[in-house]
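A short write-up of the structure that comes next.
Note that one protein chain is taken out, while the other chains of the complex remain in position.
Right after this comes chain A.
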Amino acid sequence: MTNPVLSVDALSGDAPSGAAAGRSHMPDQPVHPGRPPRTWRLMSPGLRALLPTMTPWLAAGLVLVVGVTLFGLLGPLLVGDPREIRDLGLAPPSAEFLLGTTQTGQDVLAQLAHATRGSLEIGFLVGVLATVLSAFFGIYGAYRGGVVDEAFSLLSNVFLVIPGLPLVIVISGFVPRESRGLWTIAVVLAVTGWAASARVLRAQTLSVRGRDYVAAARVAGERPWRVIVVEILPNLLPVIASQFVFAVIAAVLSEAGLSFIGLGASNSATLGTMLFYAQNGFALSLGAWWWFVPPGLVIALIGTGLSLINFTIDEVINPRLRNQREQRRRVRRARRAARKEQLS
């Protein structure tokens, strides 16, 4: 269940100089983007700085995520009953069953559509829960400072070093199967998965909190919750968005792992559940690749799409990255032009 970008982020929390310094560049610093696309030129410059530029990576990410989401939303309406058993076990992909059948003759494509919906549901749910938790512990703690901050950051550091999945396995192991519902799994995953984001949010809040306009708001007598929600939160939105995306990726992956070992929610069918049945139906030794390849592929596509979107959000958080990319593009263009001139 690795999550590279998550660990990179966690790294920057501890980084001595470079990463931490890079992170503290917020969008309110002067940005000099290249020529913005025509439609965006109508907006105010401040708003435009917040909006990402359309890069091939962002486009690919959006296509992947929207595609998989549409498949999960509309797919179940178009396919037949995923549980219907036929006298046609382990049929390879054909015109009738595009992705073949399982050992008991169930339509893999139908199962895939329903499972995609289940995985997205739980991923989104956990993403929201974990982001709320991390925002509370990260932002509120950093804003209050003092003992509260010390206690909250100790808590998130402890949660960060205790290995998540074994803890989730032990908790799910103690919950009897019948009471292991969707919400139980979602809460368990959220409780074990918020710590890294809280650390990132804390670092960001600390840098925003020290700004003059926040001090001015406090002196003007604004109540603490108002300072947090109206003054600080808008500046943190890109960071929160990227942490939310990480949380969704991590949740989809962990849920798949949990379901794969038979500890998932008992009332939901997800991609992990499909893989669980494929593994226990000896899909591997029977060579039924059409049974176990598609679910994992969909998981990978969800994760890749979301990570690609997150690259772009990172550029919003840290304009230095965008400048570097544009610098590289300018260099490439200049080189190409020079080569053309040489040839002609």
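The rule is simple: a residue touches a chain if its C-beta (ideal position, glycine included) is under 8 Å from a C-beta of that chain, and two chains touch if they have at least 3 such contacts; residues count from 1.
Simple rule for what comes next: contacts and distances are computed from a predicted model.
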item	value
Chain left out of the displayed complex - its UniProt protein name, from "Thiocyanate hydrolase subunit alpha", "Ion-translocating oxidoreductase complex subunit C", "ABC transporter permease" or "ATP synthase gamma chain"	"ABC transporter permease"
Which residue of A:Val227, A:Ile240, A:Ala269 or A:Ile299 touches the chain not shown here	A:Ile299
Residues in chain A touching the chain absent from view	1-5, 7-8, 10-12, 14-19, 22, 57, 154, 157-158, 160-167, 169-176, 179, 196, 249, 253, 256-257, 260-263, 275, 279, 284-285, 287, 289, 292-293, 295-296, 299-304, 306-308, 311, 324, 328, 332
